[in-house]
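Apart from one protein chain that is not included, each protein chain of the complex appears where it belongs.
Showing chain A:
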Amino acid sequence: MSLNVHFHSYDAVIVGAGGAGLRAAIEVSGKCRTAVLTKLYPTRSHTGAAQGGMCAALANVEEDYWEWHAFDTVKGSDYLGDQPAIDIMCQEAIDAVIDLEHFGLAFSRTPQGKIDQRRFGGHTRNHGEAPVRRSCYAADRTGHMILQTLYQQCVARDVNFFNEFQVFDVIFEGEGTERRCAGVVAYELATGDLHVFASKGVLFATGGFGKMFRISSNAHTLTGDGPGVLFQNGLPMEDLEFYQFHPTGIYGLGILLTEGARGEGGILRNGLGERFMERVAPTVKDLAPRDMVSRAIHAEIKEGRGAGPDKDYVYLDLTHLPPEQIDAKLPDITGFVRTYLGIEPKKDPIPIQPTAHYAMGGIPTNVNAEVVIDTNNTVMPGLYAAGECACVSVHGANRLGTNSLLDIVVFGRRGGRAMAEYVSSVGHPDVTKAAADKVRDHIERLKSSKGGEKVAELRTALQETMTRNASVVRTEESLKEAKATIDDLRKRYESISIDDKGSVFNSDLTEALELSHLLDLANGLVVGAMARQESRGAHWRDDFPVRDDVKWMKHTFAHQDAEGNVTLDYKDVVGGKYQPMERKY
């Protein structure tokens, strides 16, 4: 058996065609020879599943300033976000929304015809006084509209897409300070051929890795391929232990129900019908940040006030909202509830539970989306990352709702610009087809293995342990259990065998390769979480329930060595005008 290997040469390669990748492509295309690689079709990307909106202090419906947005983001991050990066994001948010409007995005409008804005968790007026209407939205399918609009603009620019090309390795050349990124190795799903893309610049925008959890809002394809490939190549990952659990996933399934439902007036109730968020966040109530709401739900269930036969969920109650408001503002999510639960959300409260949603951590970058490879912020020339796969860090320990759509357009744009400028000043890398050897060997090993371990069994075991032991609430004990399971699964991974030995659309094979990314990133997450003996944002340790600003105002850098062991070092948080204070809402 021998795999065909093809060779391509580009100035810029973008890996991933969700919001960040497409936004970067718009910047790069026309300036240099660009290829956009995606393992899906661009319009299948999970940006399309985002619902509620994108915050920007347009002040279209009430007084607002980007500084207020920045304050909320810093506080929401539980002071782990880097303030200069947050300032940039909140300032450029306004630009980014106007850009999207000019691109044709079909925002919902005010009676005056301006872009409408609504409330969202953790977004407040004047440093926490009351909820503010800041989220620009398009019904409850804002992500869908952003993805479609950006794809449309790429069609207008004749962007060169390689659809259903999955990247499994990254290429570097040179040593020491001369070392730079030189391309990627991709696997063509339709043929099973390998493609070496030599490129001066590579931008990863592969999204999240929520499929390491059982209850998850993430697509099946969110397997952390970009971070996984870089982690396996010895590059560090930042803040993996900070993983967000969205409070309102459909019970048992994890399908997302937007925070916009609470922005429109929806209320969370426990099994007794109590509005429990009044106790937790007296000022903003149901619109507290996600980490606090998810923990509050966890507490209600743990203290026996859950609903249902097993008292293991709570309710999102929309029954008091005018039916026409539900139809106009929340048509998609109420459709999901009807489809999957068979209940009518206008009449019955909706059973929900927290669902794995978003990785705050990922590939460490600076504010130009340049990947940094150590705690001194040393840049790896030619390598960029943007969107959920990256960690700038603007979300710190807990991302505010809507700031992910903002992140992808702001840092997708910045990354695209930075890459276009960089590639205009450097020569082509010296890369040969031999760069594909590592991936080819791995594929041939998987195809010829008779080990007997099954991908789906290992993945399910990983998802079970992560949801049980490394979710909303963690302890030393639960994390040790998760670590033991992951260690065992990584050993068993060596004996994986697959049914499909073919070349055409062999998803049996690609799922096996994806699983290695999930296992490695889960390991990094758990090791980071064990070491961080404090509770901050989405990382809650029942055995260390207090935030420790003396010891832990720092980002975790996880490194994986050739044997797969993880070591940690740390980088101080970059502060600004907001000093850490107690997080009350």
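Methods note: contacts are C-beta pairs under 8 Å (C-beta built on N, C-alpha and C of every residue); 3 or more make two chains touch, one makes a residue touch a chain; residues count from 1.
Quick note on the criterion: contacts and distances are computed from a predicted model.
This figure omits one chain of the complex; the name its UniProt record holds, of "Fumarate reductase iron-sulfur subunit", "Alpha/beta hydrolase fold domain-containing protein", "Molybdopterin oxidoreductase" or "ATP synthase subunit b", is "Fumarate reductase iron-sulfur subunit". Residue A:Gly308 is the one among A:Pro84, A:Gly265, A:Gly308 or A:Gly451 that touches the chain not shown.
When the missing chain is restored to the complex, the residue among A:Lys31, A:Lys114 or A:Arg468 that touches it is A:Lys114.
Within the whole complex, the absent chain has one touching residue among A:Val155, A:Ala484 or A:Val546, and that is A:Val155.
If you put the hidden chain back, the residue from A:Lys454, A:Arg468, A:Arg492 or A:His559 that touches it is A:Lys454. Contact between chain A and the absent chain runs through residues 40-41, 43-46, 48-49, 58, 97-98, 101-104, 106-115, 138-139, 141, 144-145, 148, 152-153, 155-156, 190, 219-221, 251-253, 255, 269, 271-273, 307-309, 315, 332, 336, 339-343, 348-351, 454-456, 498-500, 502-508.
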